[in-house]
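Of the protein chains in this complex, all but one are displayed in their positions.
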Amino acid sequence: MANRSRVGIVGFTGYSGAELLRILKGHPSVDPVLLEHRDVSDLELPFGERTPRVPFQTQALRDEGVDAVFLATSLEVSVAAVPELLDAGLPCVDLSAAFRLRAISDYRRWYKVEHPCPGRLLDAAYGLPEFFREMVKISTLVANPGCYPTAANLSLRPLMMEAILERSVGVVCDAKSGVSGAGRKPSLKTHFCEVTENLSAYSVLLHRHVPEILYTTDLDEHELSFTAQLLPVHRGILETIYVRTDNPMEWAQVRAIYDKYYRGEPFVRLYPQGRLPDLRGIQGTNFCDIGFQVDPATRRVVIVAAIDNLVKGAAGQAVQNLNLMLGYPETAGLLDDGGTQEGAAR
Amino acid sequence: MANRSRVGIVGFTGYSGAELLRILKGHPSVDPVLLEHRDVSDLELPFGERTPRVPFQTQALRDEGVDAVFLATSLEVSVAAVPELLDAGLPCVDLSAAFRLRAISDYRRWYKVEHPCPGRLLDAAYGLPEFFREMVKISTLVANPGCYPTAANLSLRPLMMEAILERSVGVVCDAKSGVSGAGRKPSLKTHFCEVTENLSAYSVLLHRHVPEILYTTDLDEHELSFTAQLLPVHRGILETIYVRTDNPMEWAQVRAIYDKYYRGEPFVRLYPQGRLPDLRGIQGTNFCDIGFQVDPATRRVVIVAAIDNLVKGAAGQAVQNLNLMLGYPETAGLLDDGGTQEGAAR
Amino acid sequence: MANRSRVGIVGFTGYSGAELLRILKGHPSVDPVLLEHRDVSDLELPFGERTPRVPFQTQALRDEGVDAVFLATSLEVSVAAVPELLDAGLPCVDLSAAFRLRAISDYRRWYKVEHPCPGRLLDAAYGLPEFFREMVKISTLVANPGCYPTAANLSLRPLMMEAILERSVGVVCDAKSGVSGAGRKPSLKTHFCEVTENLSAYSVLLHRHVPEILYTTDLDEHELSFTAQLLPVHRGILETIYVRTDNPMEWAQVRAIYDKYYRGEPFVRLYPQGRLPDLRGIQGTNFCDIGFQVDPATRRVVIVAAIDNLVKGAAGQAVQNLNLMLGYPETAGLLDDGGTQEGAAR
Partner (left out) sequence: MANRSRVGIVGFTGYSGAELLRILKGHPSVDPVLLEHRDVSDLELPFGERTPRVPFQTQALRDEGVDAVFLATSLEVSVAAVPELLDAGLPCVDLSAAFRLRAISDYRRWYKVEHPCPGRLLDAAYGLPEFFREMVKISTLVANPGCYPTAANLSLRPLMMEAILERSVGVVCDAKSGVSGAGRKPSLKTHFCEVTENLSAYSVLLHRHVPEILYTTDLDEHELSFTAQLLPVHRGILETIYVRTDNPMEWAQVRAIYDKYYRGEPFVRLYPQGRLPDLRGIQGTNFCDIGFQVDPATRRVVIVAAIDNLVKGAAGQAVQNLNLMLGYPETAGLLDDGGTQEGAAR
């Protein structure tokens, strides 16, 4: 195991960055350093702050003895900063979309940008440890997955790898997210009065997270119908996924497939027959909960997956990746909340 | 037009019954009468009440000069009460499921009951006026549709009647409802602390409302995948419906189909291209808002429909049906809120 | 009664302005005209809009035949626009604070502005019709009260006018408001994630609405302790007010005082003994609900008052004032929701 590390956080005033800070404070081997890259005047803390702060500059990171960096920033900031950090020998976990895709054409199409350092795209590991753990371990740049793709990929990849789906009928992924997924920057879309007691769909068939799901599941674009919806909820994502299998399958057969991929995985929990995940079960945790209903006669499987968009969908998975990169136990700092395994009276 | 009428409400302490009362108080030609059929002690109103109350007994209804009856009750109460009311010459709008299905085998399967008066099932009109208006006008018993089926049927029936769907790939209807759809009776499921900041799926593939959708859309059971989800919201249903067309269609072509069926319909509003309904737009109104996104290349259409489960999904549609049965303008009492057409600053 | 009128709305993209539009659409004698005074690009309505729009310029108002103007704007906009409107002969109901206070020193202290037209301050009627109805009728400029003062003044002024309070112990007004009171402009304070599941106090003892309460109740500043709190609620204000009487009073004696002032008032509802108002009872209505608990032995009275901050606290009261100014029935457009008097199953 590695020794104690100091890890910087860029973007700590956002929701994902703040969650990184919260997690690292309970991490047994990592000490956070706040990296100031623009105005942080809105972060007035009521109590004496003890986390060190330094400017987000390579020399300052060296002086401070920072060992690695989390970028909880926009694609634009990450694209500009990551090459210099890597050149300075600092491993990066990037929570933006800047290095998640492989093809510059996909950046053109989905993000409307000309990627300035396409050579780095192939160096980046896609930080979904359940499937790319060994790559993460040896990488210095990890592209932390998007929140929607994390739940979708964990739900679909086992079924795709076993080639049991009738792909011609397509896969429907109906996703719902809490508002923190839209970030902390104020907008009319996130105004309390616009969100409370409301539900709205957006980016139907056109969400930027679609290519990430295609990459990981090996689905073709026309095979995946993805819709995002904004819930009147602070944090949490629930995805309801509709597939059809090639051959009739019983519930236990589907479960056996998930067991094959997730037995021993610390952060994937499979629900028993007849029960389905909800947001309450995963809020504040790094778990991805998966349950499903099967109708063998019609070969339909409906999967329900839930994650906390700020934890397994962002900061928690980022720490999971950092642990792998730095040689700490994968769960370090991520299982301290004793209540999560049992859920108590829910 | 008929003269002024007195119309009874059974179940006025529930959410649908209370909504009936609210609507009728603004109705230009109908006066409500509250019918007490069990303990109503929890209904202590802060201000002097002026709505008359009588026991729910045929003779009392005659004495009171009641002209028709709304049953906002359970299936069990409606099944027992409706035959006597009809025999007494009182037209009924039944908000329960008691007379929505045709086959007693469907009641056995979906509701686990042996229907006591199957002969009445064929007499009942299914009260979705946009499609069965003429039957409603001549019926003395109207089975008011369920909340989920109202939105699903208005979304799907035009496409099914035009036979443009590739039925073999199936239809996915992912439905989300506010908590009032679960009724006013307290339960752990509706406890504030279990619902707030949460989202949960239930009755996946097995919801009792499925047969209503099958009846009206002419889909086969294996062609429809229906999931219900409980939103942390008081009132409102949003359904996201995924279909594939047989041939490539542009947005305008799909719109033309909806226009064909809904032009002139007072309570169906079609959203323009690029915009989709949300709950805010329909809360408190009798509208069903429908929008959709089309991907001609892959023949996919994603439809988003929204209704207020207590209005178009229950009490409002019931008044719409009553208006047709008694000869009043179909919109009487249902369009008084001037703001609904424009929505103002949303 | 006056004939049909056309009334302009400045600031119709804000929450109060939108509420004005909603109310006027149900008004039997007034037609709204939207006055564009700056970018309104965020107001894309899903359905065809029928309300006319004209630039907010005196000549355009004349050309359009506008008879009066609502200003649902900031103090700065109102201060600049009102004099010209009045000079052009257009009666104004100003929903901002621009003309609510009498002394320019109060504007300096509470609003940090040098009032540019102090001469107009004395011309303005304070638009709390329950107490200043006759002045409103003869005024061409009505300063519509603030939301917090409306509930506080209606609760306290009768007790002050009867001189029954022990003023030396002070009056505590603990006020809680829904988020729409903070306006539609996005800010971190109104971000859904900051508000949901939260409650926070602000402007303790220093709220800008304090002088309005002092003016109307005749309390001295040191006698009133006012705290505002932000509720995770869209609309509604509840104020809990603590006073002590000079002499022991029974509940019925306090009630008799309120009855003296509010008997016949269409928009003040007094709760019976043992019951208290809540937000649900007044949302969407122009009512101010008042209830109270009395402890004669210790001479304490605790009053609970509730209004909808966007209706009786803003747009509804503005229409009430307009009705008085133009000679319409005071309740025109404000009592159409039949459910409000009874509340049905709450």
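Odds and ends about this structure:
Should a chain be cited, it is by its letter among A, B and C, assigned in written order, with residues numbered from 1 in that chain.
As a working rule, a contact is a pair of C-beta atoms (placed from the backbone, for glycine too) under 8 Å apart; a residue touches a chain by one contact, two chains touch by 3 or more.
Note that the structure is predicted; figures quoted are calculated from it, not measured.
Contacts of the undisplayed chain with the visible chains, over the whole complex, involve A, B, C. Considering the full assembly, B:Cys193 is the residue among B:Leu122, B:Cys193 or B:Ala297 that touches the omitted chain. Summary of contacts with the chain left out: across A:Arg157, A:Arg184, A:His209 or A:Arg255, the touching residue is A:Arg184. Contact with the chain not shown here comes from a single listed residue; of B:Tyr15, B:Tyr258, B:Phe292 or B:Tyr328, that residue is B:Tyr15. Contact with the chain not shown here comes from a single listed residue; of C:Ser105, C:Ser187 or C:Thr298, that residue is C:Thr298. The chain not displayed touches subunit A at residues 12-15, 17-19, 21-27, 42-47, 49-51, 184, 196-197, 269, 271-272, 275, 277, 281, 284, 289, 336-339, 341-346. In the full complex, subunit B touches the omitted chain through residues 15, 42, 178-180, 184, 186-188, 190-193, 195-197, 232-235. Taking the whole complex into account, subunit C touches the unshown chain at residues 168-170, 172, 174, 176, 178, 194, 197-202, 204-206, 221-222, 225, 227, 229, 231-236, 238, 240, 242, 244, 276, 278-280, 283, 293, 295, 297-298, 300, 302, 304, 346.
The working rule: only the chains that are shown with their structure count from here on.
Subunit B and subunit C touch with mostly matching residues; of the residue numbers seen at this interface, over half occur in both copies. Taking only C-alpha atoms, you rotate subunit A by 180 degrees to land it on subunit B; that is to the nearest 5.
Here the CA centre of subunit A is 46 Å from the CA centre of subunit C. The mean-CA centres of subunit A and subunit B are about 39 angstrom from one another, to the nearest whole unit. Subunit B and subunit C have CA centres that are 37 Å apart.
Counting only residues that touch two or more partner chains, subunit C has 15, 184, 196-197.
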